[in-house]
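Dropping the structure in here first, questions after.
Removed: one protein chain of the complex. Kept in place: all other protein chains.
Going in written order, the chains are labelled A and B, and every chain counts its residues from 1.
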């Protein structure tokens, strides 16, 4: 997959990253201001936390996807894994709160397995990750349907739904505080620490930037790559638990989320084909994308124009990034 | 080059003009009145078996299709891409089991929601020479018409659910349909809504004929009765999005009194939005999905469950066997009754042992393998 980026100088300086994050944040602030003008209660603490709660699943997915993207790959199987998590959760718990704990463990084990298979198919079978995870997407959708016979067989108990749905009331300062926002903060901090503060994170950047050089300098390229896919899959399971919690059981919760997660990262300045990006950018990108959806809904624009706006933002975000890199390089 | 440009300009101009002429009519007063009449009609046929009943309609002679049994039935399915179709497909397979003595084989092809594939599937059935009769559940009406027409020339055809634009099938089985749904639901809300109450309409997506007609009929009644609809929003059938939309409306208007839905899949999510906002439950029309019925009963909602009954998947199999035996069937259109679930009949349909996305109006309780085959527990 050496595509358009070929031949461009790679920039490793921290300053450009900094500038790019700012842009995603700035766009987000502008969009959110637009939302607040249309519906002022989005400015109240409860409105803000509620917005964050809704954006959390996408942000969590972006926090996982970024590992694979920075390592130079793609994970298209995330959305299907979200669906499998929700349907699997309903099959395993069957509305019995006593089942929740082990069911969540099993779901994470499934995620671990999916991530391992993705990683092994890419590293051992040497299938490009787009195709490997595309095949996984098709298969996982089929597995979820086979498992459930076409539709979920049970309800999700309330304690399973706690993470996605519950809101603490009467919290000082903010009034109400959704559990999902706590999850978002924990996941984002963990991802930030893992990608940007550890040796492992540096290796992920290194194999995305130049796998041959990384291998020569002693990085275990394949193990690192597999780990990136596992992290992405675990994030997808987390996203599925949140979405199932927020909305309850349904059959196609995850469809299209993989592309939204990639789009969020890209808007946040993560470079496809690897080597550059930051977790703060990915989260900001997810919030930006979600603010855009919310704004378009509030504007009452015809539904489909949402797609159009998303397309324009995607291309301009990447084009402006490429343009500035070119000027800088 | 210039001519090419001219041609393009001409075409573009036609584009601009043709817009009005081609607009599909989802709000046809004639169809509306016809549905109204059908709703008032008394179904004929065996009591307690709505899938064998009919509203009006004439019998067609099928003597020319008579064959010695047992029969090879082929079925071209649009897909099993949503829980409604999954329940229906299970119904159909169970119906085949019930008629095992008459049916030697039942072969199906799943088009996975693709028109192009379904056309090929139908052609393959026709050329296989292995089918005595073909049942079709078309993915879209217009696109499948030529393939069905071609199939009619080779063997008897039965169509159900969505129709085709030809009368060549022996019969086309379907319930009253979207206009009827809209009338039933809007009348319920009109009856229960306090004066000056606000209604929020939640729709799945635009452009699907069965859904558009539900909305047009309901909206017509809302207008007639002077009911205020504060918004009609598309949810994509997505729980999270439904919740977000309802929350935003509650915030904007302070109070929403009733929720009208063109399909019930996200009804529970809409109800939960009221719970999460600490608001009283609205009047709501959903569908016959179990999660909604269970919630309705548990919380004592003021609710209404229209149906697009999945038992219609049983009828074509019964019709197919009858046709091959030379017995008369209702045709060329066979209208099935379209019952609703009300407070009075709720207890009959609510069943916590069935899966949340099961459709209660499946007419499957007496079928072999119930409830396990439908995902339920004994």
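The criterion applied here is as follows: contacts are C-beta pairs under 8 Å (C-beta built on N, C-alpha and C of every residue); 3 or more make two chains touch, one makes a residue touch a chain.
Going forward, contacts and distances are computed from a predicted model.
For the chain that does not appear here, its UniProt entry gives the protein name "Autoinducer 2 import system permease protein LsrD", which is one of "Autoinducer 2 import system permease protein LsrD", "YCII-related domain-containing protein", "NADH-quinone oxidoreductase subunit D" or "Predicted lipoprotein". Seen in the complete assembly, the chain not on display touches A, B.
Looking at A:45, A:98, A:113 or A:128, the residue that reaches the missing chain in the full complex is A:128.
Among the residues B:140, B:187, B:251 or B:279, only B:140 touches the chain that is left out of the figure.
Of the listed residues A:47, A:64 or A:208, the one in contact with the hidden chain in the full complex is A:208.
When the full complex is taken into account, the listed residue touching the unshown chain is A:142, out of A:45, A:98, A:113 or A:142.
Against the chain not shown here, chain A presents residues 1-8, 71-74, 121-132, 134-143, 145-146, 150, 207-208, 211-212, 215, 221, 225, 259, 262-263, 266, 272-274, 302-312, 314-315, 318-319, 322-323, 326.
Where chain B meets the missing chain, the touching residues are 4, 7-8, 10-12, 14-15, 18, 21-22, 24, 79-80, 107-110, 112-117, 119-121, 123-124, 127-130, 140, 142-143, 145-146, 206-209.
Assume only the chains that are shown with their structure count from here on.
Here chain B touches chain A in the complex through residues 80, 82-83, 85-87, 89-90, 205-206, 233-234, 237-240, 242-245, 247-248, 251-252, 265-266, 268-269, 272, 276, 291, 355-358, 375, going by the rule given at the top. Across the complex, chain A meets chain B through its residues 39, 41, 47, 50, 54, 57, 90, 148-155, 165, 167, 243, 246-253, 294, 297-298, 303.
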